[in-house]
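First the structure, which I've put down as structure tokens, then a few questions once you've had a look.
The other protein chains are all here in position, but one chain of the complex has been omitted.
What follows is chain A.
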Amino acid sequence: MIEVDVKLKIGAFSLDIAFSNKANVTALFGRSGSGKSVTLNIIAGLMKPDSGYVRLDGEPLVDVEAGVFVPVSRRRIGLVFQESNLFPHLTVKQNLLYGRWFAPRGARRIDFDAVVETLGIGQLLSRPPARLSGGEKQRVAIGRALLSCPRLLLFDEPLASLDMERKLEIMPLIERIRDEFKVPIVYVSHAVEEVVRLAPCVVIIESGRVKFIGDPAIVLSRLESAPAEDRFELSSVLTARVDRESNGYGLTALKHPAGTIWLAGPAGPVGNEVRVVVKATDVVLSLARPEEISSRSLLSGTVANIKLDGPLATVEIELSENNYLLSMITKGALEELSLKPGSPVYALFKSAALDERSLGVRKVEEMTAPPAKADAGAAQAAFKDA
């Protein structure tokens, strides 16, 4: 359980963030300069807030009013930065064991061999960090933070400086850490795919304020809450279930209440819950059900909201209850189709445009457990602030 309610002024920038979350992973999402890294630094103890508190399982890490400030070294919070920041004068093994040495004896619950095995870094133990690749460095950095047996793991855009292949290699490792080592995580990112895949709860931060808190599948797909740095980053998240594994062309059919989504690749066994990220710029709208067209996925819905932006317009389509899809079209098309809130439309997108490699997958057996939810009270409070 993490509770944050802090205020900080740095020059012209003012931060006023409040959220709390019981879920295992909280994602802080927002464009660069929104204050998400500052928030993370306050949680880690690298920065002091002007007022407010940060509590972990009810215990204050900092509480300005009560005069509490636990120094960084005693917070027992593992931090993974964008750069790995490995100690160059120590070997990989010494780096991994560094934090463990300082952890209280009774708290060393995370097993060295298990971490080395999970992260696949057994071959690297005797090497100096200078002789590691970017992806290897980041894996060691994650292992080092984990082996300090922290009460909370903070990730500050850990994948931002890696290429796509490395990202796809490390993301499942973070998922395994979340599931196997049971350390709560706060994850800062501005990549929709990472947030959707890792976090059941996302806190959207915009110019130093919490804009929305909730399930990324809902929050990121809504016009009012979707934070977009530019139009190519505006995406919605669709939750669907694997219906048929393959149709002979290597495609997987995903069943969504509003239609079928075709995915160019496997998504696990039938029944798996899959979260697909669809870019708003990839979605085509049509009034009639189109025939003889190459687009495979077709969903029906009604226009819920429209936001104009110069020559372009973002259309929010309600597919089913609490299920939204964003589409970016031109203003001309909007007028020609005479789209208004309430108009029924068909939304199409190409299977080729969906990235099946960075899907958020929840296996069938995991779904019996009730999904972790953000603290509704705090979320409400944050809404009022915003």
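Here is the rule we use: contacts are C-beta pairs under 8 Å (C-beta built on N, C-alpha and C of every residue); 3 or more make two chains touch, one makes a residue touch a chain; residues count from 1.
Rule of thumb we're sticking to: contacts and distances are computed from a predicted model.
Name of the non-displayed chain as stated in its UniProt record, restricted to "Molybdenum transport system permease", "Aspartyl/glutamyl-tRNA(Asn/Gln) amidotransferase subunit C", "Phosphoribosylformylglycinamidine synthase subunit PurQ" or "Sodium:solute symporter family protein": "Molybdenum transport system permease". For the chain left out of this panel, the touching residue among A:Asn21, A:Ser34, A:Ser148 or A:Ser221 is A:Ser148.
Listed residues A:Asn85, A:Ser161, A:Thr260 or A:Ser300: the one in touch with the omitted chain is A:Asn85. Taking the complete complex into account, residues 44-46, 71-79, 81, 83, 85, 87-89, 98-99, 101-103, 128-131, 144-145, 148 of chain A touch the chain not shown.
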